[in-house]
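Can you keep this structure in mind? I'll have questions shortly.
For this view, one protein chain was removed and the others were kept in their places.
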Amino acid sequence: MRLCLEGVCAAYGGAPVLDRLSFEVPAGTIGCLLGASGSGKTTALRIIAGLEPISAGRVVVGGRVLTDGTGRVAPEHRGMGMVFQDFALLPHLNVLDNVRFGLHRMPATDRTSRARDMLTAVGLAALAERYPHQLSGGQQQRVALARALAPRPALLLLDEPFASLDLELRESLGQALRELLLAEGTTALLVTHSQHEAFALADLVGVLDQGRLRQWDTAYNLYHRPADRMVADFVGEGAFLRGERRPDGAIATELGSFPASNPGAPGPVEVLLRPDDLVHDDASPLRARVRHKVFRGGEMLYTLSLASGAEVFALVPSHHDHDIGSELGVRPDLAHVIAFAAPPGPAAAP
Amino acid sequence: MATAPPLQPDLGAAKLPARALRGPERGAGWHLVALAIAMPALAVLLVVAAALLRPDGEVWAHLSAHVLPRASWNTLWLVLGVGLGVSVLGTGLAALVALCEFPGRAFFAWALLLPLAVPAYVLATVYIGLFDYAGPLQTLLREHLPGVPGIEVRNRWGVMAVLVLALYPYVYLVVRNALASQGARLMEVARLLGHRPGQAFRRAALPLALPWIGGGTLLAMMETLADFGAVAAFNYDTLTTAIYRTWYGLFSVSGALQIAAVLLLFVLALLALEQRARAGQRFVTLGAAPVQRRRLAPRGAWLATLICGLVWLLAFALPVSQLLLWALREIDSLDRRYWLLAANSLQLALGAALLLPALALTLSWAQRRAPSAAMGWLARLATLGYAMPGALLAVAFFAAAGTLLKVFPDLAGLLRGSILLLLTAYAVRFLAVAATPVNGAALRLKPSIEEAARNLGVSGFRLFLRVHLPLLRGGVLTAALLVFVDVMKEMPITLMTRPFGWDTLAVRIFEFTTEGQWQRAALPALAIVAVGLLPTYWLHRGSEHAPLS
Partner (left out) sequence: MRVLSRLSCCLAALLLTACGGKPGDAQLVVYTARAEHLIQPLLLRYTEETGIPIRFVTDKAGPLLARLAAEGEATQADVLITVDAGNLWQAAQQDLLQAIDSPILEANVPAHLRDPEDRWFGLSLRARTIIHSTERVDPEELNTYAGLADDRWRGRLCLRTSKEVYNQSLVATMIASGGETETETLVRGWVDNLAAPPFASDTQVIEAIAAGQCDLGLVNSYYLGRLQRQQPDLPVALFWPDQAAGERGVHVNVSGAGVTRHSPRPEAARAFIEWLSAGEAQRLFASLNLEYPVNPEVAPAPLVAAWGEFRADDINLSTAGELQAAAVRLMDRAGYH
C-alpha cells in the first residue's frame, strides 16, 4: 500500500526532531531514509509505526490517515510490520512461536503453516525449535524478518536492519530481503546510515539531515544529480572542483569548460566530480600527480592532485598501476555537470 | 543460578603452553572458593541437621498432635497468600512505573521502594493500633454509628495484607528494572504485531519479567517463613511461632531446630523447583534503543496515580505518620546516643551492603566459570539462611562459631569484640537477598561480550572488573540496597552476636518492644526509616540508570 507523509513535524522535549517531512513510497516499492545518527530517521520510522506522536502534518497509508497532529491510530491497528535494529525477538519463545506471535488473528490451523512458510522463505525451516539465544546474528535477523512479514503487513518498516551484521551477510541478506519483499508484494520503508544498504535495497531514497528531507529521489539521481551540496557530500565519493559559472550557463574549470546540468546564478562555483567522471588517458594533455591509491579489486581508486593543487578522485582499471608521486594523464567524462555556488574560502575535498 | 553456559571451550590439556586454561584444575579452585563462601551457612545447616539426629520424642508427639497441623496450615495460607499478593502488587506497580507515563510517575518510581525501610513488625503494630477494635478508626465508627459491630483485623487476612505491603518492594524493585530495560521494547514489538496493550503486556513483557517476578516473590516468601515480629503482633500461629514456642515455652532448642530443619527442606525443594523452571530460559540482551513509556489517557493516568498513591500511603505514609505522632511524645528522649546508634546501624548495614554483594558476585562468577551440580547445590545451600527465623539462626550460628572457637582458641582473641562474626552471621542470613538480583543480572550477560573481551586479551580478574562488573552494576546495586535495608531492620542476630558497645537502632527498638512499649519504640523505628532514606534514594538512582538488571 502506498505510504505518504505530508508535512510531518515532530519535537522531543521542545527541540524539533522532524521539520515538515514529506515523501511518498508507491505501493509495492521499497523506500529508504538515509541519514547520519541524530538525523531523525528513526523517529520518522517510529512515527509511521504509531509509536510516537507528531505535532503537525499527516501520515497516510493506502489512503487512510493514520496519524495527524491531533491523534494517531494505535500501533496494533495499523497492520504494519517492523524489524528492529536489535531484532527484539521474544527471548522466551522459540523461533516458530516468535514468527507465530503476530498471527493471533488468523485461524489457529493456518498459523503454523504460515509461520513455517515464512521460515522456509528466509531459509530457517530447520531451526524452528531453537530459542533466540541459540541463533547467530544473521539468523536472528531473518527470524525478525519472517516474524514481521508473517501477518502480511500493508507496510514493512526496517530500522537499520543490517547494522549489526558483517558485510558479507549484509549483501546476501539484502538480496534475499529484496526478493522476498517483491514476492510478497510488500511496500517497505527502511532507515539506514549506509548508502550501500540504501542503494542495494531501495527504489527511492531520501536523505535526511537534522530533521529535514534534502532530496527524495532514485539512487541514480541522488548520486549524479544531488539537489544540494549536503546530499552530494553525504552520498558517494567525490571531490569539488573550483570553477566559474558564466552567464551563458557553461562552467569553466581547470579541466575545461562544460555545459551546466543544473541552473544557477553566474559566479564562482564548485563542480561535483565523481571518481567515474575522470578517466585515465595517457594521451591526454591534462596531467595529475598520484597522491594516494586504494586497490578495489577490478579497479583502483586514485587520489590525484591537479596542477592547481586541487584534489580529485579517479576510478581506473586496476591493471593501470601507477606509483605514488608519479604523473598520469586524465580526461574528464562528465554526463552531468552539477555545480553549486562556492562557499567563501578555499574548496576542500570531502 | 547455575544456568550460565560453559563459556570456556574445552581446549584439551595436551600440548598447551604453561599459561593455558586448564578446565578441571580451575574448576576445582572455583569449587573451593564457593565452598569457602558457603562454609558459614553450611556450618549452621549442619547444626540444624544434627538436631534431627536427636529427636525429642515427647515434644514431637505433642507438637504433631496439637501445634504443627494448625501452624503448617496457617503457614501455607500465609506464604501462598503473601506470594500471590506481592507478585501481583509488585509486578503491577513495576509495570505502571516502568512502562507507563502518568502524573507523579518519577516520584512513585522511588517512593514505592520506601516501604523497604519500614520493618514488617512496625507496620504490623501500627496497623493493629490503628484498625483494631480499640483503635481510632473503629472508635470513630462506633461513636458515629452506634451499634455497628466490631471488625476483627487480627486474622489471616490482616497479617497477609500487612506482609504484602511490607514485602512487595522485593518484587517491585527487580521487576521494575527488568521491565524498564527491555519490557517496553518488547511491548512495542508485540503491539506492532497486532496485540492490544493488555495482550502485549501479558504475552511479551510479562514472560520476560517472569524470572524476576519469581525471584522477588521467592525472597518475599522466604522472608514470610522467617518472619516472627509481624505474625506475633497478630498472634497468628505459624511454623515460626511454633519454633519459638518449642524453644521458649517447652525449653527444647533441639525441638525448635528440628522444626526448622523440616521447614528448610521444603524451602530447598522450592528453590530447586524454581531453578528447574528457570533452567530453560536464557536471555540475550537487547540493544538500548530509545523507548517511550506509554502515555496513558487522562482517566487511566489518574487511576494509575491513584493506585500508586494508595499503596504508598498504606505501606509508607500512614505507618510513618503514626510513628511520627508517637515519636513526638517521646521527643525528649532523643539524645546524642541516637547518633551513636545510628552510626552503628549505618556501619553494619554499609559493611554488609559491601560484603554481601561481593560474596554473591563471587559465587555467581564461580558458577559461571565452573558450572556443576555440586556448585549449584553449594550456591543454593548458601542462601537458605533467609528462610530461617532470625533468632534460631543466631543460636545455630553461635553454636557453630562456639565450636570453631573452642578448636582454635587463638581465633577467639581475634574475633572477640570484632564485628567480623556479626557480618558473617549477616552473610548467612541475607546472602539470598544479594544473590537474587546479582544472578538475575548475570543471566543476561551476553556470551559474545565475554568472547569479544577475551579476544582483546582481557581475561581473568580484569575481564571481571572491566567487562562484567560494569554490566552487572544494576544487579549489584539492587543487591546492596536490599541488604542495606534488611540489615538496618535486623534484630535477633544483631542482639545475640553484637560485641559490647555495638547497640543499633534495631536493638533500641527491642529494648522497648520486649516490655511491650510500642509507642516508645517509635523513635528508633523512625530513625531506621530516616537513616534508610538516603541510601535508598541513591541506590535507586544507581540501579534505575544502570544498563542492565
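First chain written, first letter: the chains are A and B, and each begins at residue 1.
What we mean here is this: a contact is a pair of C-beta atoms (placed from the backbone, for glycine too) under 8 Å apart; a residue touches a chain by one contact, two chains touch by 3 or more.
Everything numeric in this text was worked out from a predicted model, so none of it was measured.
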Contact set of the excluded chain (shown chains only): B
Selected from B:Phe107, B:Trp157, B:Tyr248 or B:Trp339 as touching the chain missing from the view: B:Tyr248
Hidden-chain contact residue, picked from the options B:Leu76, B:Val148, B:Leu465 or B:Ala530: B:Leu465
Subunit B residues touching the omitted chain (full complex): 62, 66-67, 128, 132-134, 138-139, 142, 150, 152, 154-155, 232-235, 237, 241, 244-245, 247-253, 347, 350-351, 354-355, 391, 394-395, 398-399, 401-402, 405-406, 412, 414, 416-420, 423, 465-466, 469, 492, 495-496, 498-503, 507, 510-512, 514-518
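Note that in this section only the chains that are shown with their structure count from here on.
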Interfacial residue positions of subunit A with respect to subunit B in the complex: 42, 49, 51-52, 74-82, 84-86, 88, 90-93, 101-102, 104-105, 131-133, 147-148, 151, 164
Subunit A contact footprint on subunit B (complex, rising order): 185-186, 188-197, 199-200, 203-204, 207-208, 210, 281-284, 286-287, 289-290, 292
